[in-house]
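Worksheet for the structure shown next.
Every protein chain except one is present and positioned as in the full complex.
Letters A and B mark the chains in the order given here, with residues in each chain numbered from 1 onward.
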Amino acid sequence: MLAYTLKRLLLSIPTLFVISLLSFVLIQLPPGDFLSTYAATLASMGEQVSGDTLVLLREAYGLDQPMYIQYLKWIGGIVLRGDFGLSLEWRQPVASLIWERMGLTIALTLSTLVFTWLLAIPIGIYSATNQYSLLDYVFTTIGFIGLGVPGFMLALVVMWVSFSYFGADVGGLFSDGYKNAPWSFGRVLDLLSHLWIPMAILGMEGSAGLIRTMRANVLDELHKPYVTAARARGLDETVLTYEYPVQVALNPFISTLGWALPGLVNGGTIISVTLSLPTAGPLLLRALQSQDMYLAGAFILLLGSLTIFGTLMSDLLLAWIDPRIRLDE
Amino acid sequence: MLVASQWKLMFWRFRRHKLAMICTVVVIFFYVVALFAEVIAPLDPNKVSNLYRYAPPQPISFQDKDGGFSLRPFVLGMKSSRDTNTLRITYVPDPTKRFPVNFFVKGEKYKFWGIWESDVHLMGLAPDAPANTPFFLLGTDRLGRDMFSRIVYGARISLSIGLVGVLLSLVFGILLGGVSGYYGGWLDAVIQRIIEFIRSLPTIPVWMALGAAMPPKWPPEYVYFGITIILSLLGWTGLARVVRGRFLALREEDFVLAARLTNCSESRIIFRHMVPSFASHIIASITLAVPGMIMSETSLSFLGLGLRSPVISWGVLLQEAQNIQTVALFPWLLIPGAAVILIVLAFSFVGDGLRDAADPYGR
Partner (left out) sequence: MMTSTDAVRVGTTSAPRAMDTPVALDVNDLRTHFTMPGGTVRAVDGVSYRLHRGRTLGIVGESGCGKSVTAQSILGIVPRPGKVVSGSMMLTRGDGSTLELAGLDPKGKVIRSVRGNEIAYIFQEPMSALSPIHTIGHQITEVIRLHTGANRDQARERAETVMRQVGLPRPDEVLGRYPHQLSGGMRQRAVIGIALACNPSILIADEPTTALDVTTEAVILDLVRSLQDTTGMAIQFITHNLGVIAEIADEVVVMYMGRQVERASVTDLFLRPQHPYTQALLRSMPRLGKRAQARLEAIEGMVPDPFSVPVGCAFHTRCRHYVPVRCDQPEYVEVAPGHWVRCSRAGEVA
């Protein structure tokens, strides 16, 4: 297991490298380098930047150097000093802007992941063991709707209904009093009382697919000969369902964890914009719109790393649970 | 003995899926609407009407004056009044004014597909209705533009972007997946790593970055193709996996070995023997990929990073619904979303049905 873990950890390094390369390319994509944008931004605010200053800045940021040096400087700063560059729009180091938002993004993503699992696994098992029952049809229908309705539509409808009929604004993650307050126990409670709405919306999208997978997996397993064999040995039906098929069915399920995370980050980004949550999504959107490329690049790099991390975790979890993978190495 | 072709068998199996059949009709209906948008839309989607901003939908009614049924459909007129408190203009139906709805009426001039000039619309008010009579089946937006006409025109962009995007992904997918599955070896390993990498990416942020990288000065056609390319650039992996999987499985099949033993050329083996045997799978996968494309375009445009006004797509229309206060007052702005949901669900069910039907060993 240790050897497998090490091997898998080493394998994720090149992937992270490619992610960083991609983020860097995305930073460079918009026409013009960021200093010209910076100068234009300053000029629009009435500040003049002299040519000399620009040259100095250009040297300071290494913009006169070849691309690969620039990349090395950028990634070097991140890895060695946690320095993600400077946000032009906010005139602050990127690092000071992103961490709280990334933290909330991870909180939202992970809690939704747990939520979808808590929802999808029992429902999937129930649907499989009670195939063609009324509730099975109900869950299947809800699942299809969850699959067909884009997350932001769901968010819009939830906002509209709660606003028009309950007079409540469900946007944001904090009450007004806590919005800019420092972290405290009360703020955490406040966060939790707001988090469940985006979590439920985001979870609707994710669990629909998971329920279908779980149901199909359990159905597959329930009719395998080893279940009949175990039944012939006198085990009771509960054990036959939960100890055997569910455990085997969970394996392909766990391997979907890695793929669920990109989906959740995707959905989360859009839903956050719709519900204006203080997570990565809205700030990333704004950074992209204003070509605040270091900020945008940092978010893309971190969100990408998050999903890579998810795949890694699901692989390790799978190896831990399923002996066939661990031992076939 | 009658031997049914592969496609006939597939069609027979597909026909047994009732839901999939119904959804096929829905999908075809949507595409017909998109194809004949100019004829079906009663008004010019870009025509601004200062008199009727945020006007509510006018339902078509079949009730005659005495409450009985009348075969002649009509809409009620609209009265506007200013709310004394909020100073907003509100519209209420005016039961005293009834305007019959006619079919194939002459209305505004348009160029069908930009080629043929015509002025015949599928629906419209009878010619004797006074000028500027409102006819907004699904209400109007903030500039008083007819939502129904805009949704009909939006279908053209939203639905075609799904198809074009999937076709582009298919080209990438078949090329790379085919190479990967047919030749195997290190090429396969490299392509597999790339696919794994792309699949572990959070696509929306990357899409957003790519969308934002498109110069704002680009003309709408460029943006359209830019968006399709962006969508397919990250969307081909699913199809590539299907193609590769089929190639890998078929490579081991006896009929391929048999073809090789009879000295068939490589290209003949691929195109005469292998491709037809998984074409049905590909079609099913394509159908299942289209709704994802449509949703992605809608999401991107909704965020303002995809298509932009004056292009009309469902995502662009939904941008108007970003502000919740506006939606609460004028909920009909959400109707384009209903169109998205409907077509996505319909496509998914058709795809499911096709996938089941494509399995030659299925029940």
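Brief remarks follow.
The working rule: a contact is a pair of C-beta atoms (placed from the backbone, for glycine too) under 8 Å apart; a residue touches a chain by one contact, two chains touch by 3 or more.
Quick caveat: nothing in here was measured; it's all calculated off a predicted structure.
Taking every chain of the complex into account, the omitted one touches A. Of the candidate positions A:202, A:218, A:248 or A:308, contact with the unshown chain belongs to A:248.
Within the whole complex, the absent chain has one touching residue among A:168, A:181 or A:229, and that is A:229. What chain A contributes to its contact with the hidden chain is residues 223-226, 228-237, 244, 247-248, 251, 321-324, 327.
The criterion applied here is as follows: only the chains that are shown with their structure count from here on.
With centres taken as mean Cα positions, chain B sits 27 Å from chain A. Chain B makes touch with chain A in their complex at residues 197, 199-206, 208-213, 215, 291, 295, 298-299, 302-305, 318, 321-322, 324-325, 327-328, 331, 334, 337, 340-341, 344-345, 348-349. The touching residues of chain A, counted against chain B in their complex, run 15, 18-19, 22, 26, 29-31, 144-145, 147-150, 152-153, 156-157, 159-160, 163-164, 169, 171, 258-259, 261-262, 265-267, 269-270, 273-274, 284-285, 288-289, 291, 296, 299-300, 303-304, 306-308, 310-311.
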